[in-house]
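Just passing along the structure, written as C-alpha cells.
Removed: one protein chain of the complex. Kept in place: all other protein chains.
Chains: A and B, in written order; residue numbering restarts at 1 for each.
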Amino acid sequence: MKKIVTLVAAMLCVASLFAWPWSKKKTTDLNAASGYTFGEEVTFHSDKPVTYPMFFSDASWYAMQDTWKTEGIFKDIENLTNVHLDITSFDSGDYNQKINLAINSGSAAYIIPKVYEEGQYVAGGGVVAVSDYTQYMPNFTAFVKKYNLEADLDTIRQADGKFYRLPGLHQATAPNYTLMVRDDIFKAAGYDVRELEKTWTWESLLDVLIKVKEYMVKQGMCKASDYIWSDLWCGSESGKGSGGNLLKLMGTSYNVLSGWAIDGSYGGIKWDEKKKEFYSSSVSEDFKKFVTVANKYVKSGILDPETFTQADDVANNKFFNGKTIIKSTNLSQMQSDIDSVKKIVPTAEIYVTVYPAGTTNKLSDGGRLENGVMLSTKALDELGEVEFIKMVRFVDWLFYSSEAYSLYKWGPEGKTWKWGTVDGVKAKVLLPGYKCGGLGISGSDTDVDIRLKWGYAGGNFWYGHSTAELTDNFDAARKDLYARFSAYKVTPAVDPAAKPSEDEREQLNLWATPLIDTINTWTLNFVLGNKDINKDWDAYIADCKNKNVDKVVKTLNDIYKKQK
Amino acid sequence: MSNKKIENSTKSLKFKRYMRKNWQYYFLLAIPVIYYIVIRYIPMAGNIIAFRRYRAGHSIFGDEWSGFKYFKQFIGDTSFWRAFRNTLMLNVFYLVVRFPITLIFALLLNEIKNLHWKKFVQTVSYLPHFISIVIITGMIRELLSTTGPINALIKHFGMEPITFIAQAKYFPAIYVISGVWQNLGWGTILYLAAISNINPSLYEAAEVDGASHFQRVWHVTIPCIMPTIATLLILDIGGLVGSGAAFEKVFLLYNPMTYETADIISTYVYRLGLYSGNYSYATAVGLFEGLLNLILLTIANKVSKRVTGSSLW
Partner (left out) sequence: MAGVKVRESTGYIVFKVFNTLIMLVVCAATLYPFLYLVAQSFSSEQAIIMGKVSLFPVDFNITTYKSVLEKGEFLRSYKNTIVYVIIGTFSAIVFSCCMAYPLSKSELKGSKFLMKFIIFTMYFGGGLIPTYVLMRRLNLVNTIRGFVIPSLLSTYYIILMRSFFQNIPKDLEEAAEIDGLSPIGIFIKVVFPLSMPIIATMILFNAVGYWNNWFHSFLYLDKKEMWPVAYYLRTIISGATTSADPGEISAEKMQIAANIRSCSMVLMALPIICIYPFVQKYYVQGMMLGGVKE
C-alpha cells in the first residue's frame, strides 16, 4: 500500500510540474535551472563559461582601464559566476544618445544598465517587457516584497500593464539634494542653524538670511547690493531652463511640481488624494504661494537672479570665494565643496542642512526607484527563452543580491577591505594603502584609488538596496545628515500614474512641451519679478489654458478612469 | 538610305566622337557619383518615415502609413511657428550683418602692404573660429552678467544693470554680434583666395588709365571676385530656414525667458523629442526645412543669373 501511495504521490508531483503555468506559452519547465546555480542570496554560477554583451556608461573622471577587466571588478564577476561580460562602453555624456542609436538601429547589447528614461523604447519593441520575467528573479522579488515596493513599481508600468526597466530599488527614499551654509557666519550673526533647521520654513529662512546680510553689511563683509545666495543647477545647462534644483526643492514643499520636477510631468500634473483625480499644480493656488515666496527672495536682495542663467562653476566659485554664504549641494559633491571652500577660506565652517519646509515638510522626491537595467529583445531572440531566463537570473544576482552589491561597491573582502570599527560601530574599512573617490573615502596621494584602478564603486551599479547597505560607507557627518532628514522630513506617498497608449502619449507630449515651456517662462518671470504675481495671474492662467492645460488634465483623468 | 537612317548614323557618329573626346571627364566623375548615391541618396529613403509611423528597433522604414499626420501636427502648432519665425529672423539678421562686413574686411585686409603685419592680423582674426562654442557661450555669459564688464560700464554711467541673457529682446543682437566676432576672420579666407587669383595686369592697366586706388578696387577687384561673392550669397540664402548648425549655440545661450526670440526649430524639436524619441515628427520637420531652403536657393540662383551672370546651374 505504502509503495502505491508513494508512487501516485510522485506521479502527481511530476504531473503538477507540467500543469503549473510556469509560462504562458511553453511546456518546457522554464523555472528549473539547468547548467547553472542561482537563488535568493545564492551566488549565480554557470557551469559552462558564457558571455553576455553589456553596455557601460564610462565616466571620464574615472575612465575604464584595462585593469578592470584583468584584475578588477569584471574579473571578480567572472571568477564568481563564470560569466564574461563583453563590455561596450560609451562616454557618460553621450551614453543616452548612443544607446538610443544602438537600440533604434537594432544593434543593442543584451544588458543595458544606467537607464533613466525607458518610455521612448516601449513602443518600439527593442527592449523586453521585463515585468514578464521578474518571476524568475528571486533577489528582486524578495526585496520588493520585504519593503513593499509594489506601489512604486506600478508607477513605471506602461499602458499594457508591464514595465520595461528593472529599476534600482531603495528601501527608503534617499534624499540627495539639499542646502549647505557658512555656519561660522551664521553663528557670528547670532543664529544657531542646528536649532533653526528643525522647524524652519522657506519664509523663516528668508527672514534669517535678511538679518544675516544686515550683519554682514555692518561688518563690511559685503555690500548692500551684493547677493549672498547665488545658486547652481538652475541655469540653462544643468537647470534645463526650468529653474532646476532650487525651484524643485522649493516647489515640492508647496505641493507644486517645478524646476527639475516639471520634466515629464505633462504640465505639473499631480494627484489630488481627496478628489481622486489629476490636476495641474502649476495653475493652482499652491503655485501662487510658492512663486510669491521665491520672488521675495529675489526682491529682498538675497537670491541672485543670475542663479537662473549662470553656469554651475560660476555659482560654485562664488561660494568657494566666500562671496555667498548658502548654496545647494548633493551627497556626492558635499565633501569636495567643503574642501574647496577650506582651501580659499581656511576659517570657514560648513554645515549641511535639511532644507526648509513650505506648506508641507515632505521630501521633494518620494520615489524609491532608481535608474535601472533594460534587456534588449535581441537577447531574447538570440538566446532563446531558456537561455534568456538564465541571463535574467544572472542580472538578478548582479543588480539585486547583497553579495554582488558588496562586491562592486567595496571589492572582495580581504583584497580591498576588512571589517573594522568606525566611531565604535562595526563597519567596513578600506585596507591601508587604499582610497576610493566613489565612496568618498579620501587618502594620500600614494594610496591606490580602488575605483580608478579596479572599477569598484563605479556609477553603473549599486543603485538602491537596503538603507544599511547604502550607508555602509558613510562617515559620521553623512550618517548624521541622513538621521536628520528622517527626523525632520516626511516621505510623500507615491502618486498613482495614468498609463497612456502610444497614440495618447504622442498627443500628450505634443501638448505638454509648449505647455511646460509656457509654465517655465512665467515661473521664471514671476520669480524674478518681471511679471507681477497678482496683477498678471489671470493672464498666466489664460495662457496655460491656451496651451491646453485643461485638455491635458482631462485626457489623463479619462485614461486613468478607463484603466481601472 | 532613308533620311532617318542617315540622321541616326550621324547621331551615333557624333556621340562616338563626343565620348572619345570627353570620356575622361566621366571617368573622373565615376567615384564621386557612386559616393553620392551610396552615402547620400540611399539613406534618404529613410525620410519615408515622415509619412509612416516609426518604431524603434523595427524596420527603419516605419511600420504603417500615417499619411500627413506628422505634418499636420507641426503645422497646427503655434509654438512651432514661433520657432520657424525665430529661425528665419535670426538667419536673415545674421546674413545681412555678416555678409557685407566680411567682404569689406577682406578688402581691407587685402590693402595691407606689409606682409608680416598682414599675416599677423589674419592669423589673429582666425583665432575665435577655433574656440569651442561651449567656451564662447560661457564667455558671453560672463561678459554680459550683472557683475560683468559691460554692466560695470553701465553702472559707471549711473544706470541700472541690465540682465541681457534673461531678456528676449537682446537675444538676436547677442547671437549676431557674437557670430560675427567668431567668424569674421575665417570668412575672409575664400575672398582672399579669389582676390589672389586676379590677373595683376588688370590692375596695371587700370593704373595706366589713371584710376585712383579706390577706383581700382571698385572696377577691378570687385568685378573679378563677383562670381565668388554671388556663389557664397546664393548658398547662404539657401540656408535661411536651416536651424541645425545653430543648435548648440542657441541651446547653450537660451532659457525660457528668451524662447520668444531664441527658440529655433532645432531646439524646439529637441525638447519635443526628449521624452518620446519621435523620429517621424522630426523627419517631417526636416523635410519641410529642406524644401523651403531649396526653393529659396532656386530663387536666389535665378536672380543671380540675371543680375550678375554667374549662378550655380
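Please note the rule applied: a contact is a pair of C-beta atoms (placed from the backbone, for glycine too) under 8 Å apart; a residue touches a chain by one contact, two chains touch by 3 or more.
Values in this document were obtained by computation on a predicted structure and should not be read as measured data.
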Displayed partners of the chain not shown (whole complex): A, B
From B:51, B:251 or B:268, residue that would touch the chain that is not displayed: B:251
Touching the absent chain when the full complex is considered, from B:198, B:233 or B:303: B:198
On subunit B, residues whose C-beta touches the chain left out of the figure: 18, 22, 24-26, 28-29, 31-33, 35-36, 38-47, 49, 60, 105, 108-109, 111-112, 117, 119-128, 130-132, 134-135, 138-139, 181, 184-185, 189-190, 192-201, 204, 207-208, 210, 212-214, 227-228, 231, 235, 238, 251, 279, 282-283, 286-287, 289-291, 293-294, 297, 310, 312-313
Subunit A residues touching the omitted chain (full complex): 59-61, 63, 88-94, 96-98, 101, 104-107, 116-117, 176-177, 232-233, 237-240, 244-245, 260, 312-313, 316-317, 320-321, 330, 332-333, 336-337, 340, 343-344, 371, 437, 459
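Quick note on the criterion: only the chains that are shown with their structure count from here on.
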Centre-to-centre distance between subunit B and subunit A (centres being mean Cα positions), rounded to whole Å: 42
Touching residues on subunit B, where the partner in the complex is subunit A: 55-58, 60, 73, 77-79, 138, 141-142, 145-147, 163, 165-166, 251-257, 259-260, 263, 268, 271-272, 274-279
Residues of subunit A that touch subunit B when the two form their complex: 100, 103-106, 108, 117, 119-121, 123-127, 235-237, 241-242, 263-264, 305-306, 308-311, 314, 377, 505-506, 509-510, 513-514, 517, 520-521, 523-525, 528, 530
